[in-house]
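The complex appears here minus one protein chain, its other protein chains still in place.
To keep things simple, chains are lettered A, B and C as they appear, and every chain counts its residues starting from 1.
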Amino acid sequence: MAGNSFGILFRVTTWGESHGKAMGVIIDGCPPGVEISEDEIQKELERRRPGKINLTSPRRERDRVEILSGVFEGKTTGTPISMIIRNEDIDSTPYEGIKNIYRPGHADFTYQAKYGIRDYRGGGRASARETVSRVAAGAIAKKILKEKKIDIVAYTVELGGIKVEKIDLSEIEENWLRCPDALTAKKMEERIEEVRSKGDTLGGIVEILVRGSPPGLGEPVFDKLEADLGKALLSIGAIRGVEFGAGFRLARMLGCESNDPISPEGFLKNDSGGILGGISNGEDIIIRVAVKPIPSIKLEQKTIDVSNKPVSFQIKGRHDVCAIPRINFVCEAMVAIVIVDHLLRQRALEGWR
Amino acid sequence: MAGNSFGILFRVTTWGESHGKAMGVIIDGCPPGVEISEDEIQKELERRRPGKINLTSPRRERDRVEILSGVFEGKTTGTPISMIIRNEDIDSTPYEGIKNIYRPGHADFTYQAKYGIRDYRGGGRASARETVSRVAAGAIAKKILKEKKIDIVAYTVELGGIKVEKIDLSEIEENWLRCPDALTAKKMEERIEEVRSKGDTLGGIVEILVRGSPPGLGEPVFDKLEADLGKALLSIGAIRGVEFGAGFRLARMLGCESNDPISPEGFLKNDSGGILGGISNGEDIIIRVAVKPIPSIKLEQKTIDVSNKPVSFQIKGRHDVCAIPRINFVCEAMVAIVIVDHLLRQRALEGWR
Amino acid sequence: MAGNSFGILFRVTTWGESHGKAMGVIIDGCPPGVEISEDEIQKELERRRPGKINLTSPRRERDRVEILSGVFEGKTTGTPISMIIRNEDIDSTPYEGIKNIYRPGHADFTYQAKYGIRDYRGGGRASARETVSRVAAGAIAKKILKEKKIDIVAYTVELGGIKVEKIDLSEIEENWLRCPDALTAKKMEERIEEVRSKGDTLGGIVEILVRGSPPGLGEPVFDKLEADLGKALLSIGAIRGVEFGAGFRLARMLGCESNDPISPEGFLKNDSGGILGGISNGEDIIIRVAVKPIPSIKLEQKTIDVSNKPVSFQIKGRHDVCAIPRINFVCEAMVAIVIVDHLLRQRALEGWR
Partner (left out) sequence: MAGNSFGILFRVTTWGESHGKAMGVIIDGCPPGVEISEDEIQKELERRRPGKINLTSPRRERDRVEILSGVFEGKTTGTPISMIIRNEDIDSTPYEGIKNIYRPGHADFTYQAKYGIRDYRGGGRASARETVSRVAAGAIAKKILKEKKIDIVAYTVELGGIKVEKIDLSEIEENWLRCPDALTAKKMEERIEEVRSKGDTLGGIVEILVRGSPPGLGEPVFDKLEADLGKALLSIGAIRGVEFGAGFRLARMLGCESNDPISPEGFLKNDSGGILGGISNGEDIIIRVAVKPIPSIKLEQKTIDVSNKPVSFQIKGRHDVCAIPRINFVCEAMVAIVIVDHLLRQRALEGWR
């Protein structure tokens, strides 16, 4: 219960430091008989990989996933699935110079405060690289959901202050920013290029859509579906806010506007984002998250060192300009893990009707 | 693990239906030796009580809390603290007419889908009345925090589209809306009155401030402090969004703007909201939540009944116009519970240095 | 996670001190639609009640159970079931004289060491009275099992050194000691009477039989069925040992003797006690527990007081001579809770075939 596990019945535990030997993940509670291969998981990891040179991190992570247990003759057996991704192509040299410095926006200061010791290389455990483990686990969760005809997709609805003007899901895979509005994607890309040239970084907003979810998922009171989804997404380092359905806009609506009327054919609109009273209602589940700019900027910054002395410094090394679009796949993975977990929890309940 | 418990070491379990015999809560893991009395808890319950007639719910909940265990000679003993609040002044008659109807914006439809059975009276388990149990538990959490000089306060920063122009904490207790801007409070009150007269309802935004938190609280990866706080707050029925520090505004900032520089005297600004890498940094923790309008409007609404036939109906009975300010105390309670839980978790760790 | 909850999907939390206001229990995760009434639960409590005057405790616990939530129109709703049993007929006077004394065999010393504070009246939280909450929860678990044609029965196979010579389940209800051998029951009763007259107490061995369990219950590795059953039973105060199937006798067998051969009609014998590799095999589950003598003897004893000074003292008040047969019902309750929990866990898994 030291924070590296998530889920009740479909339980994911990740481990690994950015510049340690490997990253890995255990899934305990995966149902037996699910067909899965390293290739399928690898495909999800490739999607997450730093892609466009100059735009995102040039580190060439080979990220070869290896399944070490829990799969026999191509199928899950119900026992723990252990996956490992060796850390290759590591250069810790850039971190030697800043090992005694608390980088602003990073977890250096807080890890030191918490543990009195930290692996400073590449951010250690706090590195975004930890999410490779989540994506690997998410790949299996997605495979399970696919069998249940549940589909999860994350896309970029705002980047560097530029908002989409439409949401056309067919355009998402057409641009590397995963923007459902191809024209806006162009503008976002220009904005990234502009900011990159100054050594600065950007944030944005990602929307996650769950289609095909049955009604009944989510537990009342504390494990409401949005509470567990919110926790899952807020556990991703760069995410600083989350909202469901109309979200913060609901705060400005009247009750007569915010309520979604119900007809025999279903809900007539979906400002609730597919969740009522913490339980899915069968409509699309809609979530948006706020992604902060990557803290590793190349500009000079003021901070302190471990002896509490003020220092000025500049970050070197390889860094993305924006967590988007890579974070989109992490969002998909985390949402998939939550949905599978709640499907299993509901399954336990339904048997008793 | 059916969703009615929260926390790891300071673990809160609530029970009770709105029109059942009673509401209650168990705290398992409260440290021994904390001085606590029914009066102190009662005081917190009074704050949450429907106050102004016509503005908030006229139901006269007496809400007398009774401590049944875990406290001996005025001090906690380390054993489970059980508290009960009997449901009095209940009139289930208004619900007889709508027991076969799924009210829009409520959990009627989803509870039926999940369980195949539901207590329709007063919303049953999904009623906001459940939060009285949380406030009782929160009163004890706050008492513990007080000993540690940690203080939590929730206030209204937006209501019905009207935003505060300043945040002056000294004005919060001066108006019943808990608005840190007395002038704006007046306008909010007028807005409530206007909407109430039409039988409609309103939402708003609440900010929660934690002062005095030590650095080091929160676990890395999944149990990040903001993840647990986010889950805690999103588990409150009316809340549809949550953000930390500059929150969604961070999505529009550059990295050079969003990073909080550090000086020997502390952080030079606080856009991170007091949490870095999921761990508190010793600055104020700042959270904002979006509160949707109360779904029980008095206007005619379209929905379906349990046999999937379309119906028009009007809600009767006693209802608040806005979940604010009552929800503020629930927010304070949930945040207090999370902070105590993480203090205990950190305590287990620190002994080993 | 402070030790007052048990189970994963069918989760039981008990609270209450022996001489506090009440005892109680919450069940979170009870499937919806189970018919249950206070009368059915009361019946189980009556079985546990001190029965024969002079032989077991004369305290006239009325033990009226009240269901406060989670049951609507006679059926469980899937929400937490809260039950309360008020402590009546309490006389704490006998404890005033020994409040500064650590009674041998009791938890006085260890609670003080752990918490630095304790409710000394009637043993406080460590009292056997806590088990009334377990029996109430067990009554609901048994009701669920009954629907699944699973039956649990506990009986006395040894008492004060006197062993049964046969096991005839039809004789259990015929004698108040729940002995499956009526003739031996007589001897046990004489032994109790003899020991009682000297102010001393006795122990014994209880066997618990689960009939009708399907194969497949239990999780591999740590949550093996016998591991969870063992924990459940060892959590009962007076129990100091537990064994499954042939138990300690297996330590003296050869492999060719201990293995249970399998035929198309089932296992040809059952020395494994119905569990292989931690998972039920469909045969009867057989468990035996060692029950220590009740520590509250009326003879003079040596101990220390809270200031570490040696004292001689005699216990007054009302006490049983032997935890048997009352503990039998507690054993049944705990086993029922474990089986229901694992049925639900297996249910979650099976849906995916």
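Quick note on the criterion: contacts are C-beta pairs under 8 Å (C-beta built on N, C-alpha and C of every residue); 3 or more make two chains touch, one makes a residue touch a chain.
Being a predicted model, the structure only gives us computed values, none of them experimental.
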Subject >> Which residue of C:Ser69, C:Asn328 or C:Gln346 touches the chain not shown here >> reply: C:Gln346
Original post:
Which of these touches the unseen chain: A:Pro104, A:Gly124, A:Gly160 or A:Pro325?
Top reply: A:Gly124
**OP:** Using the touch definition up top, pick the residue from C:Lys146, C:Lys231 or C:Arg318 that touches the left-out chain.
**Re:** C:Lys231
**OP:** List the residues of subunit A that touch the chain left out of this view.
**Re:** 1-5, 8-9, 11, 13-17, 20-22, 24, 26, 28-29, 32-33, 66-70, 72, 75, 77-82, 84, 114-119, 124-125
Subject >> Touch residues of subunit C, complete complex, unshown partner >> reply: 1-6, 8, 14, 102, 104-107, 109-111, 113-116, 125-126, 130, 158, 160-161, 195, 200-205, 215-216, 218-224, 226-228, 230-232, 234-235, 237, 240-248, 250-264, 268, 272-273, 275-282, 290-297, 299, 301-304, 308-310, 345-346, 349, 353
Original post:
Given the full complex, what residues of subunit B touch the hidden partner chain?
Top reply: 1, 8-9, 31-34, 78-79, 144, 220, 344-345, 347-353
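In this text, only the chains that are shown with their structure count from here on.
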**OP:** Could you put a whole-Å number on the gap between the CA centroids of subunit A and subunit C?
**Re:** 46
Original post:
Between subunit B and subunit C, what is the gap in Å from one C-alpha centre to the other?
Top reply: 39
Original post:
Which residues belonging to subunit A are in contact with no fewer than two other chains?
Top reply: 1, 8, 220, 345, 349, 353
